[in-house]
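One chain of protein is taken out of this complex; the other chains stay put.
Note that the chains are named A, B and C in the order they appear, and that numbering of residues resets to 1 at the start of each chain.
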Amino acid sequence: MNMSKVKVGVAGLGRIGKVHAEIIFSRLEKAELVAVMDIVGELARTTAEKYKVKAYTDYDAMLKDPEIDAVYVTTPTNLHKEMIIKAAESGKHIFAEKPITVTVSEAVEAVKAAEKAGVKLMVGYMRRFDDAYRTAKKKISEGAIGNPLVFINVARDPGPPPGWAQDPRLSGGIFLDMLSHDFDMARFLVSREVKEVYVRGEAALYEEIKQKGDLDVVTISFEFEGGGYGLIHGSRKSVFGYDLRTEVMGTEGTIYIGSQTDPNLAVGTKQGLTYRGVQWFWSRFYDAYVSEGEAFINSILMDEKPPITGIDGLRAVEIAEACWESLREHKPVTVKRRL
Amino acid sequence: MNMSKVKVGVAGLGRIGKVHAEIIFSRLEKAELVAVMDIVGELARTTAEKYKVKAYTDYDAMLKDPEIDAVYVTTPTNLHKEMIIKAAESGKHIFAEKPITVTVSEAVEAVKAAEKAGVKLMVGYMRRFDDAYRTAKKKISEGAIGNPLVFINVARDPGPPPGWAQDPRLSGGIFLDMLSHDFDMARFLVSREVKEVYVRGEAALYEEIKQKGDLDVVTISFEFEGGGYGLIHGSRKSVFGYDLRTEVMGTEGTIYIGSQTDPNLAVGTKQGLTYRGVQWFWSRFYDAYVSEGEAFINSILMDEKPPITGIDGLRAVEIAEACWESLREHKPVTVKRRL
Amino acid sequence: MNMSKVKVGVAGLGRIGKVHAEIIFSRLEKAELVAVMDIVGELARTTAEKYKVKAYTDYDAMLKDPEIDAVYVTTPTNLHKEMIIKAAESGKHIFAEKPITVTVSEAVEAVKAAEKAGVKLMVGYMRRFDDAYRTAKKKISEGAIGNPLVFINVARDPGPPPGWAQDPRLSGGIFLDMLSHDFDMARFLVSREVKEVYVRGEAALYEEIKQKGDLDVVTISFEFEGGGYGLIHGSRKSVFGYDLRTEVMGTEGTIYIGSQTDPNLAVGTKQGLTYRGVQWFWSRFYDAYVSEGEAFINSILMDEKPPITGIDGLRAVEIAEACWESLREHKPVTVKRRL
Partner (left out) sequence: MNMSKVKVGVAGLGRIGKVHAEIIFSRLEKAELVAVMDIVGELARTTAEKYKVKAYTDYDAMLKDPEIDAVYVTTPTNLHKEMIIKAAESGKHIFAEKPITVTVSEAVEAVKAAEKAGVKLMVGYMRRFDDAYRTAKKKISEGAIGNPLVFINVARDPGPPPGWAQDPRLSGGIFLDMLSHDFDMARFLVSREVKEVYVRGEAALYEEIKQKGDLDVVTISFEFEGGGYGLIHGSRKSVFGYDLRTEVMGTEGTIYIGSQTDPNLAVGTKQGLTYRGVQWFWSRFYDAYVSEGEAFINSILMDEKPPITGIDGLRAVEIAEACWESLREHKPVTVKRRL
């Protein structure tokens, strides 16, 4: 692409949108933050002032800005489909926060729109850029553990999701909003598709989650296409901190990713040796967000396929829908692939 | 019971039988090893000489020995049923190595025989006496983690079982021979019965295991009666050592048991910091075997119910049978309870 | 102080100066980066462009800028004394990177100049703001380990210092450039002064360090005033990563800070379970640099004593000089306090 720097606008200035704006401004050498947008005018204005860029409160208006090459869609998930399609139709490259959309049919529409417009569409499963996960992937590809046979993932958030993400109609619920990260890691690390899922779970921890129709404790057994098995457990509570651990066992070894404790401080008293938990994903994955941004910008500049495509985003939604069906039907459900 | 020391005979002098004999002789204050039995005469004789006790090659003959109060049944699993019943009929208390029998119907017979004869019958799920598991149980009972919601267990043996245990007709296969320990821990730690299991697995590691009709890599999703979920993964291979880890998440905390590494040695070179795996269960659980023996002897002397009953043994076999059925039928299967 | 935001100029744009500039710009809410200075014009210009601030190549010129409230002195150590004195005489508050100066007499001059001018002078021992060290300090203050008796510190850098810091005449050598952090932690955590040091060491690893008259492997035994002992080991080599660990044993417990491994990835093969080392101090202490900056800005706005004073900076230089003397004299040496 014939440009020295990709000019970027960020649409949606909630916590994740703000992080992306900061990273684009201060860490991405080949990107330039040129605009920010939020329907809350005050938020758009103060953020724009900080970075001395343009402020929009209207998404359509921002899309008409000819200076902008690419947009970050960092709004609630239920708004993604329309925003992706509009951006595609405006010829802007698109970085969509995960998950790509709430439903499979929306995802199909979004992916097709980007394809038709010939713009890049990348979905923000940033763990792929975390140094530990990335190195694990490399080791597995190099054969360090032989043929991968079992993927196990424990994901416990310190608390329930804030704000709109508590509503499964807006967020897709626990299988999409939270655990689609873990399914993305299963696909990424093992390099096979998820074939069939079997789910058990309930809302056992928080009354508000129960009332909104979402779950907060789940277990998933699944099978990969072409061989291999997976177990995923997700919980919306972990009292001492973020507890995210993944392991992949192969015929010749096992790789372990993640830790439930911060090894940097231990207090030894008569009670024993007490470690602290790890901080939530912001600090754990900050560097991954930076690398993810670099990869998106590079895919535009080099005119290459983004490392996490719209299809990757779609797969996550397909799996989440199969999980909901397995829960309802109380039986193993085959994941249907739409594209 | 009116005796100062319980006089014990050990029947079956394979590796586990020898360990029990050594423990009874040198560690159990209230027990006295008086006889050992094996159909291999040489084995019986050399062991008997070491401890200066009687040697038998015929089980029936040993059971007629009036000096013997209790027998350890430490032969291949397929022999247990008959040996337990005979011991019961001879009025001897019985310690049966796990699993109690190969099939549910055999277990029912064995349990009934012991009940009818009024003798103690204890089954050797020694992890219940391991200090880590025992303390975990205590902490959970005291409410340290609130209401238990999720049980997760990873069990990877360093290699396939030796000798007769490779034949699932003699051993019950992976769900009974190996993973009944893990189901016993699920029942022990959570204090609820296993209600329904869903299994995936295959023989992916060893040709000889495949040919004998057993599995070497499995994943199990299950549900507890009264609430809560479980995930178990078992593998007959772990290239760097024994990898046994259990965790129980509750509403107020999580308990972690086991470790895949020995923290006592780390070698730091340019490749990183390399730890060794842990040794197999002999050294990990030696002290548990001692405590288990003490508990059995105490239950006789105090005339109390043994801490792991025949019913506990039966439960493990019921679950294993349900696992095989789930695998065959490719669907969740309810565990049927027979007693 | 009657200002909404402290306006800051950064003098010296080597790697640490650039990090401070970035932090002031993007992370310090109450500070505003208004100027950067480096004698390398290109460096000053490109950095100034990035943040849209003024560029200086002449330190005296920057000090005349009336907009500037405070300067960061982030040049090689041998330049600190003069720059601190000039800044003080210009009425600017001063943040000096550690160590404050190369020699004790320089430090005394610098401290006196700041006192005379009535400006804040803070020295950048950022570990005081690291969450692990800070929490350890808090726990010790609260009595979690009783009365502190022994301080142990192992500090192994992944490699020799880059550039000018290899010359002990410019940097003060290993006791000042590197280990003054560790002595600062001893004083910080135990809340007592260092009374007497005994040193052994040599240049055993790098020929270039030997030729410049510095050391690369040292061990220090010391005693606190008012009771308690310390052991410090420093090395300029650690082949698998940064190895920084501190422990404080008290009458009622022990606190451990730091870890030699990153727990987030382990690769288990036949060789064992291999962890990676931790990254060097940039990523380990990035958040500490941010908090340190906040503390400096707050001390100006609230007109309070900075949390790390010029006297703290002086103490480190006094100890380093005593270390060199102990090495030369091959005996324990009392640390002389000058202010």
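The definition used in the following text is that contacts are C-beta pairs under 8 Å (C-beta built on N, C-alpha and C of every residue); 3 or more make two chains touch, one makes a residue touch a chain.
All of these numbers come straight from a predicted model, not from anything done at the bench.
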Query raised in the report: Of B:E208, B:E225, B:E252 or B:E304, which residue touches the hidden chain?
Result: B:E252
Query raised in the report: Of the listed residues C:D38, C:E97, C:D243 or C:D312, which contacts the missing chain in the full complex?
Result: C:D243
Query raised in the report: Of the residues C:H93, C:K120 or C:R156, which one touches the chain left out of the display?
Result: C:R156
Report summary line: Note that subunit A touches the chain not displayed via residues 238-240, 243, 260-261, 268-277
Query raised in the report: Which residue numbers on subunit B touch the omitted chain?
Result: 22, 25-26, 52, 131-132, 135-136, 139, 144-145, 252-259, 261-270, 273, 276, 283, 287
Query raised in the report: Where does subunit C touch the missing chain, residue by residue?
Result: 149-150, 152, 154, 156, 198, 200-201, 204-205, 217-221, 223, 227, 229-231, 233, 235, 237-240, 243, 247, 249, 251-254, 256, 260, 330-332
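We take it that only the chains that are shown with their structure count from here on.
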Query raised in the report: Taking shared residue numbers divided by all residue numbers at the interface, is the value for subunit B and subunit C over half (same) or under half (different)?
Result: same
Query - Distance-maximising chain from subunit B - centres being C-alpha averages - result: C
Report summary line: Field rot_deg for pair subunit A/subunit C, CA superposition, rounded to the nearest 5 degrees, holds 180
Query raised in the report: From the C-alpha centre of subunit A to that of subunit B, how far is it in Å?
Result: 43
**Report entry** Whole-Å separation of chain centres (CA-atom averages), subunit A against subunit C
**Finding:** 38
Query raised in the report: Quick one: subunit B and subunit C, Cα centre-to-centre, how many Å?
Result: 57
Query - Multi-partner residues of subunit A (each touching 2 or more other chains) - result: 252-254, 256
